[in-house]
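Complex shown without one protein chain; remaining protein chains in place.
Note that the chains are named A, B and C in the order they appear, and that numbering of residues resets to 1 at the start of each chain.
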Amino acid sequence: MIIVLKKTATEANIQHIAEKALKLGLKTHISRGVERTVIGFIGPEDKLQMIPLDTFPGVEQVMPVLAPYKFVSREFRTEDSIVKIRDGVTAGGKKLIIMAGPCAIEGEEMLLSIAKKVKAAGANVLRGGAFKPRTSPYDFQGLGEEGLRILKAVSQQVGIATVTEVMDPRDVGIVSEYADMLQIGARNMQNFSLLKEVGMIKKPVLLKRGISSTIREWLMSAEYILSNGNFDVILCERGIRTFETETRNTLDINAIPVVKQKSHLPVIIDPSHGTGRWDLVASVSKAGIAAGADGIVVEVHENPEEAVSDGSQSLLPKKFELMMHELAAVAKAVGREV
Amino acid sequence: MIIVLKKTATEANIQHIAEKALKLGLKTHISRGVERTVIGFIGPEDKLQMIPLDTFPGVEQVMPVLAPYKFVSREFRTEDSIVKIRDGVTAGGKKLIIMAGPCAIEGEEMLLSIAKKVKAAGANVLRGGAFKPRTSPYDFQGLGEEGLRILKAVSQQVGIATVTEVMDPRDVGIVSEYADMLQIGARNMQNFSLLKEVGMIKKPVLLKRGISSTIREWLMSAEYILSNGNFDVILCERGIRTFETETRNTLDINAIPVVKQKSHLPVIIDPSHGTGRWDLVASVSKAGIAAGADGIVVEVHENPEEAVSDGSQSLLPKKFELMMHELAAVAKAVGREV
Amino acid sequence: MIIVLKKTATEANIQHIAEKALKLGLKTHISRGVERTVIGFIGPEDKLQMIPLDTFPGVEQVMPVLAPYKFVSREFRTEDSIVKIRDGVTAGGKKLIIMAGPCAIEGEEMLLSIAKKVKAAGANVLRGGAFKPRTSPYDFQGLGEEGLRILKAVSQQVGIATVTEVMDPRDVGIVSEYADMLQIGARNMQNFSLLKEVGMIKKPVLLKRGISSTIREWLMSAEYILSNGNFDVILCERGIRTFETETRNTLDINAIPVVKQKSHLPVIIDPSHGTGRWDLVASVSKAGIAAGADGIVVEVHENPEEAVSDGSQSLLPKKFELMMHELAAVAKAVGREV
Partner (left out) sequence: MIIVLKKTATEANIQHIAEKALKLGLKTHISRGVERTVIGFIGPEDKLQMIPLDTFPGVEQVMPVLAPYKFVSREFRTEDSIVKIRDGVTAGGKKLIIMAGPCAIEGEEMLLSIAKKVKAAGANVLRGGAFKPRTSPYDFQGLGEEGLRILKAVSQQVGIATVTEVMDPRDVGIVSEYADMLQIGARNMQNFSLLKEVGMIKKPVLLKRGISSTIREWLMSAEYILSNGNFDVILCERGIRTFETETRNTLDINAIPVVKQKSHLPVIIDPSHGTGRWDLVASVSKAGIAAGADGIVVEVHENPEEAVSDGSQSLLPKKFELMMHELAAVAKAVGREV
């Protein structure tokens, strides 16, 4: 932590801050410049994070030196983490993780049919929502536990791993029973009760970035999960909210290499939500893999016109298959494989 | 709902859409222009909201005509709603509602002292957090139920209404027992499990706008509460996330008159979070009242240097008192009173 | 300037930076912490601003200590500047400056009629565009010099000061001949050729904030004008671009007190562009004055249906008059007058 003092700061102001630091067991390093005096602190920075130093008299600016997260950082673990979703299905290694399926689970027959097709095209995880976070209380809210049951049944029949969203801390137990991986949606990225709850289970977690969360906040939310004991976290960039209206969100492609530098956790992209338009999904998926993402999660539906949720961003199985061919070429170009 | 077709749309495309509408019990109105054909639908629009019309062949654009909320709208109730928080304490009438207190409840003595001072200066609701949503798992997370007990004890001793945040649907019951009003924080504005839960209680709810939520989404979240039976909702503008870094958030002053047009619900501002800086709170509070807000919620702390949370945006009681004098003058200028 | 080094930085990295600083005539202050080494520089910071310190080996972060502007800062001049627009018409003192008129000058008769009405209602500056920056090449581009001539003729007849936009450095001379004050529009806030040109004239300049400019960038653009010799600058907050779509822009009310702290220059708001809707103008104008703005610039048109530009954000003269009564009350409440 570094503090820049105001031009008008007095010696008494400096002493007051130095004493506060001393009480917390930190040493200070005072540098008197021509225009400003600067105080550096030597010792564990986290002790200072609890203190609102910017309210101290004479303080102009407070500048943190260290990142506020620990377990998710590259400093904590330098090599890439590989997260196991199920036997033979992992994220973070050479092989990309491809999650595909409908936005919402609408019935067993429908899910079974999609599951077979996406698996045949190269997907290794089936996605599908049983609990749906919907902006409107009048929209379809998901099949609930019945949806979970269907997901598991299809998973067993087809032989594919599964991921599904959990929205309520009270549902973490039941979702864990049915699915291989739990998803925390963008709207719940800072639902700290939920983060703590999934931090205490033994299943991997797919943590989506909030639509207006900084990369730092996203990593802090992951830190909630890791610090509660669950290290199996996969990050998912799914587009941020900007002023642009042509697309539903703006997929932040820069975030891929940034997260790769800062953290050892796998990171994938969600081109369906990241664009909101099925006709952009293939281009943006290729971009994500080229930028270094460890995989994608994509919405596929056999009859988007009848989809109860997010039909306009869902690919037809045929288009998904076609895209998988293109992705395979790009993956190879960057030393990965599907 | 209006649909604009692509230049290349065929007669078969048009028929396909018309048939879909017919099945849903809607009539269509087809307008063939020089450049584009446009289809309007006559009948209840909400039936169409479930259909991803933009996936239908030939469709270029889908334009909803009606707002997606009902109970929160001015069309549903034309006069301003007055929300009762406690006997003699209401929001939405001529008298402004002034909520003040520390960010977090740190102890009984401290809360009692602040409560007396803010009441003396004109506050009619005491705020204070027992459950704190913190970006970092390593920050102070609140006193929990002990904090709630303190809040109630102080409330009874001083004779002031109370508001406190609830973050977990499992805590709605207990928070309702202790506090007069429940706050849904910005990070939980789209925590739909929580919204449904507070929609089923008999206490008023203070619903903060998410930092990157549109006014429409904010009203939709209120609709979750009203449609579950609880009409006692107060909206709170608390700043949105923009590119500007001088302030923690950008208080959206335009939102006050916009919400007043669209909804009958009371709306207040939170200048502490809306700016993130105590030295801007008075200016922005006056602006909010001048723009038509029904009140403010503001952080006050006797010793911001020692505050365990948000010290840098907390006013000293003396500054709060001073601000209340200024607010009284502005309130009078716009036909209100503190 | 402060530099935070990477955990892996070597002694050689530190020496390399120290030598660079020495060559520039700066002393360094090295502080070796447990986690990181930090280097502070003592001497004129602007010498360092030209050096891309973040490219030096071992550097993790570069933190500027001082604001990059000089003449616009409160440190340069502590008391508020008062900008004279014409004899008896100033901005920055107790009396508010009220600029009103049509978006574009459409003809002499029309401008004369509006000028009389806005003056009668309390405006002291007539606004009106002769050169119009339009997003579309197919929109009305302004009357050009003929518009300027009309503006001056009306000004003389009615006895009111004038402000009009200049978009092209080649037009600065001619606009200066006709108008009392030159406006730099939001789209040209970083048109540096234009800024330098208006920095060399003897007329006051109204500098609008760019729709996505930070307060710092805005002040830097003002610095271009002051550093070229023209200290008569009035800043104008006119709304920034955010994700919200209910309003054309989001007027940044926080910017008023922030700018007042950082700079001695007068600052006004433009509620017409800041909201894009005439029905929000009065509320937001009152908010701006309550927050400490030195005035407003507002669009007024007698027949918005026929306006060639921005009709939907223009007030009718009657509404403007009404608003001026309300503004007078708010101004009085905050110790100002219209």
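In this section, a contact is a pair of C-beta atoms (placed from the backbone, for glycine too) under 8 Å apart; a residue touches a chain by one contact, two chains touch by 3 or more.
The model shown is predicted, which means the values in this text are computed figures rather than measured ones.
Touching the chain that is not shown, out of A:36, A:286 or A:301: A:286 (per the contact rule at the top).
Although one chain is not drawn, its touching partners on subunit C can still be listed: residues 20, 46, 49-52, 54-56, 68-69, 133-140, 167-170, 187-188, 190-193, 196, 210-212, 217, 220, 223-224, 227-228, 241, 278, 304-305, 307-308, 310-312, 314.
Where subunit B meets the omitted chain, the residues involved are 2, 4, 7, 29, 31-36, 38, 40-45, 61, 63, 65-66, 75, 212, 241-243, 245. As for the chain not pictured, it touches subunit A at residues 212, 214-216, 240, 242-247, 250-258, 261, 274-275, 279-280, 283-284, 286-292, 326, 329-330, 332-334.
Please note the rule applied: only the chains that are shown with their structure count from here on.
The pairing of subunit A with subunit C is characterised as same-residue: of all residue numbers used at this interface, over half are used by both copies. Rotation angle, subunit A onto subunit B, C-alpha superposition: 180 degrees, expressed as a multiple of 5. Centroids of subunit A and subunit B (each the mean of its C-alpha atoms) stand 26 Å apart. Mean C-alpha positions place subunit A and subunit C at a centre distance of 39 Å. Looking at subunit C, one finds that residues 212, 242-243, 245 touch two or more other chains.
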